[in-house]
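Please see the structure below; I have some questions.
Of the protein chains in this complex, all but one are displayed in their positions.
By written order: A and B. Residues from 1 in each chain.
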Amino acid sequence: MSMVGGRRSLVIPGEIIVEGNFRAGLNTYLENGKIYSTVMGLAEIRGRVVSVIPIKSYYIPKVGDIVIGIVTDNSPTYWQVDINSPYMAILQVSDALPRPIDPAKENIRKYFDVGDALLAEIALFDKLRSPLLKANGRGQGKLKGGILVEVSPAKVPRLIGKRGSMINMLKKELGCQIIVGQNGRVWINSVNEKLIDLAVKAVKIVDEEAQTRGLTERVKKFILKGKEKIDLESA
Amino acid sequence: MKNKIPVSINREHVLKLLSKGMRIDGRDLLNYRPISINFEVAGKADGSASVRFGDTYVMVGVKAEIGKPFPDTPGEGVLLVNAEFVPLASPDFEPGPPNEDAIELARVVDRGLRKGEVVDLKELCIVPGEKVWMLWVDIYILDHNGNLMDAAALASLAALMNTKLPEVKVEGEEIIKTGKFKPLNIKDYPIAVTLGKIGESFIVDPLLDEEQLMDCRLTVITTKSGNICALQKSFSGTFSQGDVLKALNIAVEKGKELRDLLFSSFEKFSSSKA
Partner (left out) sequence: MDEEIKLIDENGLRVDGRRFDELRPVRIEVGVLKNADGSALIVQGRTKILAAVYGPREIHPKHLSKPDRAVLRCRYHMAPFSVEDRKSPAPSRRETELSKVIREALEPAILLEKFPRTCIDIFVEVLEADGGTRCAGVTAASVALADAGIPMKDLVVGCAAGKVDGVVVVDLCDIEDKYGEVDVPVAYMPNKGLISLLQMDGILTMEEFEKALNLAIDGCKKIYEVQKAALKRKYDFTEKLKREADKSEE
């Protein structure tokens, strides 16, 4: 199967993408002069680097990533946080709030309890231990109100868009608070539940059609139509 | 990767919607998800069916064997219902023998079929005290997205409607199969309707997310004539007397809807085979 540079083709694991003087990029491997795909996805060639954009992907924590986690358990000195990854994360008491907490004097559950959603940052991940979070930065901490939805982590860049084009359009047209975590979790908040419902649908469209062109315009049209309907219903 | 932890803010959102009579998937409080019923889905079974309520997917296979009757009912066949919550259906299901949820589900479905008199067990007797038909109803949960009870009960009934037994003749000590098959004589059509109570709202056909918020659950199994043949309250909340009567009425009404759907699906299936 030969490829013309820039054009994308759907490939499956083990399928040969190209032969010749190429380098193996993301989700590919090189063997005997051939570049093979390791996942189902769209094969892409940029220069001499061959990579595959996966259809489905996992979130593997990267230091500095902003993520939305859900507290699943705690000990007296740390919380266990689900970050939608094969790896469960830890938030230690010392990294949780801008001010110090003394676990000997307080029950830390009053700050974050099981089931709470929080905005945090990956502080450390060395693959030998659980990823460590910190939630004491600006804007980080417990998320109150709203709802959480999940998209494929591979689609997060598209949901944000070039220089924030998609996310800014969504926030403007929907009038909702929207925060996108690198781990594929999205927080949406508004006083109007119907707008939240519309926002969830819009986010799901981006998740499903991320690889297509003209997506921002299409989603904007969908939102405007949805808002018209909401206005009609409440009239 | 889908660790099903109840998220507090999502829970509050569901409650807010419910207080306005809405649900997260846009349904009314008393509506079912799209339902599909398919017959003869497992070729080696003597009867089988699968049911989907939205993303919940349950398959039931019926196997008939000739065996010894129970000593206290020598003239009756045997009905045995078992449920397997196979691990592929949910990240929360673990391999191993049925846990208390699986056992409860199987026993409630069993009561519905038995007390609802789906089959006259006396008709399953071949040689009284010696040989009877044993009907194994095996419930296989394939995808758990809420309301397993109603889906399992409906699929079990559908599988029995699809069941054919080999015709047998008794000649002295031997039981000979004539080579012909006869469909099971289905005498009634009990339908299970499970209601969940969240706060003060009653919902029907709960999603997994809604089940995690329910205080209380009541499964009501009603027959074609509108009689109640089985009840099961689960979860650790409580119902008032008024709640129960309200629930029973909803169950009769919704039961009829499901029963009509079952009949039309069966008709479509039967005519496609003709």
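By definition in this document, contacts are C-beta pairs under 8 Å (C-beta built on N, C-alpha and C of every residue); 3 or more make two chains touch, one makes a residue touch a chain.
As the structure is a computational prediction, the values presented were derived from the model and not from experiment.
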{"item": "Candidates B:97, B:172 or B:242 - the one touching the absent chain", "value": "B:97"}
{"item": "Identified contact with the non-displayed chain, of A:113, A:193 or A:209", "value": "A:209"}
{"item": "Positions on chain A where the hidden chain makes contact", "value": "8, 10, 12-16, 27, 29, 36, 38-40, 42, 54-58, 86-88, 127-128, 209, 211-214"}
{"item": "Residues of chain B in contact with the chain not shown", "value": "1-3, 41-45, 48, 55, 57, 59, 61-63, 65, 82, 84, 86-91, 95, 97, 136, 138, 140, 142-145"}
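Methods note: only the chains that are shown with their structure count from here on.
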{"item": "Parts of chain A lying in touch with chain B, wherever the complex brings them together", "value": "58, 70, 72, 82, 84-86, 113-117, 143-148, 193, 196-197"}
{"item": "Residue ranges of chain B in contact with chain A within the complex", "value": "1, 3, 5-13, 16-17, 20, 22, 26"}
